[in-house]
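For reference, the structure is listed below as structure tokens.
Only a part of the assembly is drawn; its chains keep their places, and the rest are absent.
Chains: A and B, in written order; residue numbering restarts at 1 for each.
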Amino acid sequence: MNSFGRIFRIHIFGESHGESVGLVIDGCPAGLPLSAEDFITDIERRKGGVQKGTTPRKEDDIPIFKSGLFNGHTTGAPITILFENNNTRSGDYEKQRSVPRPGHADFTAHARYGGFEDFRGGGHFSGRLTVCLVAAGVIAKKLLGTIEVKASILEIGGEQDIEKGLEKAIAAKDSIGGIVECRVNGLPLGLGEHFFDSVESLLAHAAFAIPAVKGVEFGAGFAAARMFGSEHNDPILDTSGKTSTNHAGGVVGGITNGNELIYRVVVKPTSSTPKGQYTLNWDTNEMETFSVKGRHDLCIALRVPVVLEAVTALVLTDLMLLAQRIKPVLA
Amino acid sequence: MNSFGRIFRIHIFGESHGESVGLVIDGCPAGLPLSAEDFITDIERRKGGVQKGTTPRKEDDIPIFKSGLFNGHTTGAPITILFENNNTRSGDYEKQRSVPRPGHADFTAHARYGGFEDFRGGGHFSGRLTVCLVAAGVIAKKLLGTIEVKASILEIGGEQDIEKGLEKAIAAKDSIGGIVECRVNGLPLGLGEHFFDSVESLLAHAAFAIPAVKGVEFGAGFAAARMFGSEHNDPILDTSGKTSTNHAGGVVGGITNGNELIYRVVVKPTSSTPKGQYTLNWDTNEMETFSVKGRHDLCIALRVPVVLEAVTALVLTDLMLLAQRIKPVLA
């Protein structure tokens, strides 16, 4: 499925080197003011080509609205947005078809789709589709109003100083991984459901839809494995639910507890590393040394914060609608 | 929602101190032989009262079949199973109503359900409901046939020697956390979907439905943040997709790659610790020292492996049905 959400639903489509990528949002309340300008900041944050360690590929990434907008407001009908792909260099990929790139979906997509998949630049599996997530996130954030969703890089290559982490990668002529943290402030107490629609279940589901994410943890996360209960439990201070510590990350029993929501994801090193790799050649059926040409980020984690904010906002908007804290028609 | 799955769907219900807990499974293929005996091993594995560090509460936990079985086989109609609660001591909880227990859902459930929630022993939020997950897992495992789903304790309180970890807790008179790992062998190449129905998204969604789970990681997991790409990428050895390392944990691009599936969850320390905690009293609106009576596990992680296997089996069964690798009628 390329769909997600119960009331506020997103559908994404497109391929890295196809004509365009895009999204449909179903269930967006009517009456939200929306224009192309709303998208600029987040789309720019996602783009490569600015930060050290990100790819020089640049798309203009101007949102092309195809439906659901009228007189500058959402109509309540499905919103369709396209982003054109106008900076593709498919030649780079076609000659490499015989070597399924390690870490990429080339091999698994081939198995799953029987060779019919669009393999150019990762096709539908490409990180290019995260622009659709970001666009949906822009709309979700507007719906969330004063609820603030903020993600940032926590560490790169084990260094909390990002520059230092990147220099490590540049020195090694290799790509590198990192950790991204997302924090949400202003969230009401009582969002979420027991068991399968717990806030953690939904956020993790969405976060793992971001390519390269390999782990998700809330609050103290994996460190909780070494903690005592009296240490991990967050004592409640008052009837607002405010706690003195926040090891739970703002979610208890699957439901928001009125404190800051905090969670982290690990982003694996970019699969396309400049370093040579010894791997299978499908044509010769032998191992060979393979090295990626193309244009790639050394550290894909750098581009993840805005994407993580986006999927977080999608989940929370859906939960806010379920909790009837966002109206179906905005005044 | 208390439902999960697209074709093979589970619904769970019940409360810790209600009359019973139970489950409905929809979409189970017809013709699967099934009897109460099939459940014994996994139900026993989940039970407290045996291992050091687990609660002395014991339920007989004999599955009571209410629908979907005929002549010892599944019929294709929904399967309903009940487990009676016959060992409850609600008195323990009622007097503690004024103090929402830190780490438990008492406070958040109250906010979410406006005080109408069954608060006895955690009500619907209780770990008691994991017996329903385990029962569903028994059926899923039978459907998976030779695919082997196996979870085990990796560490308790930071110790890889489980006994040592537990002794730490006993010595501290406190509860303690741990890490559980799940491995799946024999899984075909090519299961899963791109983006929102990636294998990682679905497994994480299900795993976070297990009470006390606060983090999920695949393969190298959070360690990937400190790795180079050339190190993390798993070189493909042959056309079966076998890789020389398994940092991906068996999933690339959201799709199984034919190698062992490996993932881990962190289980926070049992919220009910014998240690006193300074927390809010709703009646007095002041903080007070509170200490849990009741019967509780020192380390809830000990009971998680069979539950993690269960939710893993649920997800994989659903994906196998979608991939048409399990038939809707078994011969």
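As a convention for this text, a contact is a pair of C-beta atoms (placed from the backbone, for glycine too) under 8 Å apart; a residue touches a chain by one contact, two chains touch by 3 or more.
Note that the structure is predicted; figures quoted are calculated from it, not measured.
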List the number of copies present in the full complex, noting that all chains share one sequence and 2 are shown. 4
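Following the convention adopted for this analysis, only the chains that are shown with their structure count from here on.
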How big is the rotation relating chain A to chain B when the fit is done on Cα atoms? Please round to the nearest 5 degrees. 180
Computed distance of Cα centres, chain B from chain A, in Å: 26
Chain B contact footprint on chain A (complex, rising order): 1-4, 6, 12, 100, 102-105, 107-109, 111-112, 124-125, 129, 155-158, 169, 172, 174-179, 189-198, 200-202, 204-209, 211, 213-222, 224-239, 241, 243, 247-249, 252-258, 266-273, 275-280, 282, 285, 287, 301
